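To start, I am sharing the structure in question, which I have written as C-alpha cells.
Heads up, one of the protein chains got dropped from this complex, but the rest are sitting where they should.
Our next item is subunit A:
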Amino acid sequence: MHLTLEFGGGLELLCKSVKFHNVNVDLPKGADKLSMRDLLAWVRTNLIKERPEMFMKGESVRPGVLVLVNDCDWELSGQLDTTLEEKDVVVFISTLHGG
C-alpha cells in the first residue's frame, strides 16, 4: 500500500531529518486491511533510525505526538484501529518541545 508520511515537530530528526516519506507498506500476513497499529510497527522498524522511545511508547505513539490521517485527527477514526487506504497521507507531529 502506497502512503505518504510526514514527520513534524522535531520527529524528522529521528528519520535522518527527512520530513516526507513516500512508502510502500506490505499488509500484515493474512490481513486484508492495514491499520494504524500495523503502520506504527512498520515505521518503527523501517523509518526510525534513532531513539525510538521519542516516537513510540508501547504499541502507540508517545503521548504528546499528534497523528493526522488525511488531515483529520486520528482520535476521530479510532486511533490505532484506524484503517488506512491507498494513497493516504499520515502526519505525525510532536508537541514535546519548547514553545
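Note that contacts are C-beta pairs under 8 Å (C-beta built on N, C-alpha and C of every residue); 3 or more make two chains touch, one makes a residue touch a chain; residues count from 1.
As a convention for this text, contacts and distances are computed from a predicted model.
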- Query: Between "Carbonic anhydrase", "Cytoplasmic tRNA 2-thiolation protein 1", "Nucleolar protein 11" or "Trafficking protein particle complex subunit", which matches the UniProt record of the unshown chain?
  - Reply: "Cytoplasmic tRNA 2-thiolation protein 1"
- For subunit A, which residues touch the unseen chain? 8-10, 13, 62-64, 66, 68-73, 75-78, 82-83, 85, 88, 91, 93-99
